[in-house]
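Take a look at the structure below.
Note that one protein chain of the assembly has been removed; the remaining protein chains are unaltered in position.
Chain lettering (A and B) follows the sequence in which the chains are written, and residue indices restart at 1 in each chain.
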Amino acid sequence: MSRFLGQHILSVNQFDLDAITQIFNVADTMQVYTRREKRTTVLDGAILGNLFFEPSTRTRVSFGTAFNLLGGEVRETVGVSNSALAKGESLYDTARVLSGYSDVIAMRHPDAGSVEEFSKGSRVPCINGGDGPNEHPTQALLDLYTIKKELAFHQRDINGLHIAMVGDLKFGRTVHSLAKLLCLFKDIRFTFIAPTELGMPDYILDTITNAGHQFNIQDSLDGQFDADICYQTRVQEERFPSKEEANKYRGKFRLNQAIYTQHFKSKTVIMHPLPRDSRADANELDNDLNQNPNLAIFRQTDNGVLVRMALFALALGVENKVKDYERAVPWHYHSN
Amino acid sequence: MSRFLGQHILSVNQFDLDAITQIFNVADTMQVYTRREKRTTVLDGAILGNLFFEPSTRTRVSFGTAFNLLGGEVRETVGVSNSALAKGESLYDTARVLSGYSDVIAMRHPDAGSVEEFSKGSRVPCINGGDGPNEHPTQALLDLYTIKKELAFHQRDINGLHIAMVGDLKFGRTVHSLAKLLCLFKDIRFTFIAPTELGMPDYILDTITNAGHQFNIQDSLDGQFDADICYQTRVQEERFPSKEEANKYRGKFRLNQAIYTQHFKSKTVIMHPLPRDSRADANELDNDLNQNPNLAIFRQTDNGVLVRMALFALALGVENKVKDYERAVPWHYHSN
Partner (left out) sequence: MSRFLGQHILSVNQFDLDAITQIFNVADTMQVYTRREKRTTVLDGAILGNLFFEPSTRTRVSFGTAFNLLGGEVRETVGVSNSALAKGESLYDTARVLSGYSDVIAMRHPDAGSVEEFSKGSRVPCINGGDGPNEHPTQALLDLYTIKKELAFHQRDINGLHIAMVGDLKFGRTVHSLAKLLCLFKDIRFTFIAPTELGMPDYILDTITNAGHQFNIQDSLDGQFDADICYQTRVQEERFPSKEEANKYRGKFRLNQAIYTQHFKSKTVIMHPLPRDSRADANELDNDLNQNPNLAIFRQTDNGVLVRMALFALALGVENKVKDYERAVPWHYHSN
């Protein structure tokens, strides 16, 4: 029985290296199901309450698909207007009620701390699918899992990694969480490339230093980087006081094939939390990188299903039984 | 084969004591599945059309979960804007079409009588999940089922019950329906505590008198009540002409631990249709009651799943076959 049985997943702060190893080991065993080589019904009859009080198609569907691939059912709620919350119901009450309708809950909410508050009323494990500016731990886990797999492809492990993080590092929830998780490993080098006003917060820099790792700070994409990973982030317009303010930074930390070739080594893996803005004036991660085999952004979202399957299996204590409920897959087509 | 096979559930008026006994007997057999002691797939392949033309997270998810726990699938529609109704389609046409996509339908709609109108076009049984100010029969059933179970815990049955109903009794659909159902039993005493303007309607009072039961009316929460049940209702703001009008009544029929101790006996069970408004100025049912073991509000919503499972099983004629499709549950964690 694992330490995750019946537990909430609220923050990356609750993970140590052993926890991460456990999650990733279980995630590895899920690939046979995401590739449709086999089918498992270990969670037949279990119900995921997929509560997206703030919409997010990608994350919502990824959680739902992960649960379906384990054989479970998904009951979904999207948007706060559909909810009793709009009538003044407390998160505690909502949690008490809705947790009676499911075996595990995945929840996104616009307010920081809301998922933790909800979890106090919940009678089943809750997984934070993003609570506003605060935490999105499954994104951090899938990012780290992607790094592990991409490095493994080059016969490397995470210890000794050099990662460049580019763009808006102040408001980018994902880079904060990923940096914290990387601090659990050994000899990590960080290069932070951001405008001064949007730099990595001091508390993250302190965490890095205290954990014995190194970082460099640059205010533009200049020079040569021997980074193993280039983690690009979106200029999140909604974090700025105005569209004008946001536009000032647009395109300044752009990555396209020519810029990539100029600044990075040929094996540098490109990551991004998605969605990327593909409008003409966005210029955050150009489409001409789509043919670059090091562009790992869609492998990231694929990995999200594996990581979420692992978390569900661990929270419900079936991580060692998944295989017992395996069966053959009769359909012929799958491209994954 | 039960009388419910293929029948619509539209109103509490269609139930007699025998019908209620049948439903509750089936509901009792469902507890093994809601507690995840066993899994059943008796409705594998059946589809619930869960049509919420008016949003209601709690009721919608409860119906969906109930159907999933019987092994069925759920196809869901939320909000009238998503619907052909917005293009002038009649409820008859909508029902003819959507009933071809499912085996049973649960429906909520803002207009009184709409579910009955819909049911005339439907080729499958329809369960009214609330048609505006009119009816919400599954809420009444789960309330009554909760009363039965709470009393059974104290070695009592419903006959001879004393129930206090508090708050807005004029617009409170749930207290009207519950009062009607209680009239099927023997020697019920009702105490209605409401402002004069929001008192229980005369036709309910007549029903009670005609059925040989007794009632008292009070315009405030004064004195000692030996009630077995205190059924508190929400001041439903949207029923008032204005927010100001609603606010006049807010807090006047508040219940908290101190008020409970002052006015009720120590075993009085507290019920509420939920959601309760937990905002500071709402004061309908305070959070300090959450530790009171007689607060049954979350047992009510849990019971809703049992009652809805029973209705689905009866409408589709599988109430005696549920056990034949039973299997073991492999996952370890459930708190219910």
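Keep this in mind: a residue touches a chain if its C-beta (ideal position, glycine included) is under 8 Å from a C-beta of that chain, and two chains touch if they have at least 3 such contacts.
What you see is a predicted model, and the numbers here were worked out from it, not measured in a lab.
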Of B:124, B:255 or B:311, the one touching the omitted chain in the full complex: B:124
Identified contact with the non-displayed chain, of B:54, B:103, B:277 or B:302: B:103
Touch list for subunit B against the chain that is not drawn: 1, 5-6, 42-47, 49, 73, 75-77, 81-84, 87-90, 92-94, 96-103, 123-125, 315-318, 321, 324-325
Where the missing chain touches subunit A, by residue: 33, 36, 39, 41, 55, 57-58, 60-62, 64-65, 68-69, 71, 73-74, 76, 78-79, 274-279, 282, 287, 290, 298, 301-302, 305, 327, 329-336
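Simple rule for what comes next: only the chains that are shown with their structure count from here on.
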Centroid spacing, where centroids are CA-atom means, of subunit A and subunit B in whole angstrom: 39
